[in-house]
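Left out: one protein chain. Kept in place: all the others.
Moving on, here comes chain A:
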Amino acid sequence: MSLLTITDLTVTFGDYTALDHINLTLTQGELRFLIGPNGAGKTTLIDTITGRTRPTHGHITYNNKPIHHLPEHRIARNGIGRTFQTSVVFEHLTVADNIDLATTHHLRPWQLLRAPRTLPDTVHHILDRVGLTPHTHHKAATLSHGQRQWLEIAMLLAARPQLLLLDEPVAGMNTDERTRTGQLLTEIATDHTIVVIEHDMDFLRRYARDITVLHEGRILTHGDLTTIQNHPEVQQVYLGHTPHQEHTP
C-alpha cells in the first residue's frame, strides 16, 4: 500500500530549481535511502514533505490525503517525523523531558499544565530502545554527538510516526556509533517506513537495499547498491563532482 505519493513536485527558489518534477512513491514498511551530490535536492525534498518548504508545483499525498498545504505541526501530527542534518535537541531539558515533550502533542492545553511526578512508561521504553537509559535525567546539553542523534530519533519515535525522514543520521559519528545507528535503523524499520539521506558509502553497503539517486533536482535512478554503482549516469555524476569521497571501487 502506498503511504506517501509525490506527484510532479517542483520547488524553485527564484531562478534556481531545487526540485524538478519529482515523482516518488513510498510503500508502507519501506526503508529507502536517498543519495546524491551536494545540491541534488535531498534536504529540500524532506523539507517539502514536512512543510518547511512549500511546493511551487505538484502535490504530496500521505495516506491518500493531500498534505502539502498543511502547517508543519499538522503534518507532524499526521505521523511524519524528521531529523535535521545538525541534530536539534532541547539542551536545557533532561533527556527524558525531551522525549516526553514529543509524546504530548495530542494533549489539550490544560492537560499540559499538570506536572507529572513520574515518567510515562512509553518514555522509559523508548529510552531503552535507543540505549539512553543511563542518561535519563541528564541535561541534553551533556550528551555526545552520537547520543544527540539517537535522542533525536528517540523523540521521533515518541511522537509515534508512521514515516520517519532522517537527514544524515550517521554524519560525524565514529565506527561504533555508526554500527549502533545502523542496528537501530534496521530495528526501527520493522514497524516504520523510513527515508534516510546518507552519503557514507560503507554505511550504504551495509544497510541499504533500496536507493534512490537524486541529481540536480531530478531522480536519476532507483535500485539496489550494485545497480546504482554500475549505472553509467551515476558514475558520471559522482566522478564529475567528488570522485574521492563518493566513488568506490
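Everything below uses one rule, namely that contacts are C-beta pairs under 8 Å (C-beta built on N, C-alpha and C of every residue); 3 or more make two chains touch, one makes a residue touch a chain; residues count from 1.
Operating definition for what follows: contacts and distances are computed from a predicted model.
Select, from "Acyl-CoA dehydrogenase", "NADH-quinone oxidoreductase", "CU044_5270 family protein" or "Urea ABC transporter permease subunit UrtC", the UniProt-recorded name of the complex's unshown chain.
"Urea ABC transporter permease subunit UrtC"
Out of A:His59, A:Lys139, A:His199 or A:Arg218, which residue would touch the omitted chain in the full complex?
The single option touching the absent chain is A:Lys139.
Out of A:Met155, A:Met173 or A:Ile194, which is the one that touches the chain we can't see?
Only one listed residue reaches the unshown chain, and that is A:Met155.
Which residue from A:His68, A:Arg82 or A:Arg148 sits in contact with the chain not drawn here?
A:Arg82
Could you pull out which residues of chain A are in touch with the chain that's been left out?
Its contact residues with the unshown chain are 50, 52, 71-73, 76-77, 81-82, 84, 88-93, 97-98, 100-102, 104-107, 109, 112-116, 137-139, 141-142, 155, 159.
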